[in-house]
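Only one protein chain is missing from this complex, and each of the others stays in its spot.
On to chain A.
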Amino acid sequence: MSPALLGVEEEGQSNVSLAASSTSIDCISRNGCGLKERNYLGLSDCSSVDSSAVPSLSEENKNNLNLKATELRLGLPGSQSPEREADVSLLSTGKLDEKPLFPMLPLKDGICSSLQKHVISGNKRGFSDTMDGFSEVKGSLYSEKNWLFHSAGTESDSPQSVGQGTFPGSSGMNAMQLSRPSGAQSHMMKEVPQKVLQDRCHGANGTNLNQAGTSNNSSNAPAAKAQVVGWPPIKSFRKNTLASSSKNNDEVDGKPSSGALFVKVSMDGAPYLRKVDLRTYSTYQELSCALEKMFSCFTIGQCGSHGVPGKEKLSESKLRDLLNGSEYVLTYEDKDRDWMLVGDVPWEMFIDTCKRLKIMKSSDAIGLAPRVMEKFKIKA
């Protein structure tokens, strides 16, 4: 996962650790993100538009159809602690190039098109934190995001294994959709060579997917249950009630988190709210990936217009305009109804206290943690 870094010193560290990390060198190096400061909903498509320092790696990114570098990002306060980088790197889409995770699918996972659903279908994202388990994982991939995460130590070492190994019983379609670089929007997709798209689509031929999925499913001994979206079919109200009941009953540790934890996510200027299930993520990165994708269409003005035929393509200059001064941060409302910057506390604590999320303009978020904000300002 791209270690979004804050200060120079951290960059240095990340560089070191990145270089040192032996696994998925590709993704790591591609992860020029590591070198960049990424805070905001930059727009995919042009790294040049991204006001952060543009590393030479961004081209590499593009070459590898890795859209991370130029994608929408939500800036999150905090940095990746160095020790996490190795872990995090496995989220890189470099993985995608290495091999298709689903042998039945001829195409690279998730390349280019933002297939990733805003809600996880199939595997929990948590697996990605452990490199080792990666090859066994038949599930979603996360591209590393260039998030600035304030990781207070081990945010999500726990549930990684959750979802590992279990092919989502759901269709390979979902699986495909899961594995993708985050943040790519439709807009981005156009950049991608047609061929890749076709590959993906051919793979998406439904008929053998499910069966393949089934065989995969049965051949894996899942470490923990992969959560498929909307399955089993239980209403959110009931799921949330169950979840809080089980907390009250002092469940034994080590059980996979039961129930979903849906929180609303709003964004300044977006015409409607979204909801995310916090339990399907185990790190801040995963959450940001998903949110970025979910809200990307707002930022570039693709979505939101009602039924306007022929979606406009955003020109580069328009993107630039949007970007300049449109820096966003992710904040949350906690149990005490205070608004805090996301990323300050360990992940487990975060999901315990988070009641709702909001993507705010960084200018509005100034009061939240001024020092942190300063740190993460994108270099013009």
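Annotations for the structure displayed:
In this section, a residue touches a chain if its C-beta (ideal position, glycine included) is under 8 Å from a C-beta of that chain, and two chains touch if they have at least 3 such contacts; residues count from 1.
Everything below uses one rule, namely that contacts and distances are computed from a predicted model.
Not every chain of the complex appears here, and the one that does not is recorded in UniProt as "F-box domain-containing protein", selected from "Polyglutamylase complex subunit TTLL1", "Protein O-linked-mannose beta-1,2-N-acetylglucosaminyltransferase", "F-box domain-containing protein" or "Sestrin-3 isoform X3". If you put the missing chain back, the residues of chain A touching it would be 113-115, 117-119, 121, 169-171, 173-174, 177, 185-187, 189-190, 194, 197-198, 200-202, 204-211, 214, 217, 222, 224-225, 227-239, 241-242, 245-246, 248-249, 255-259, 262, 271-275, 277, 293-294, 297, 302-307, 309-311.
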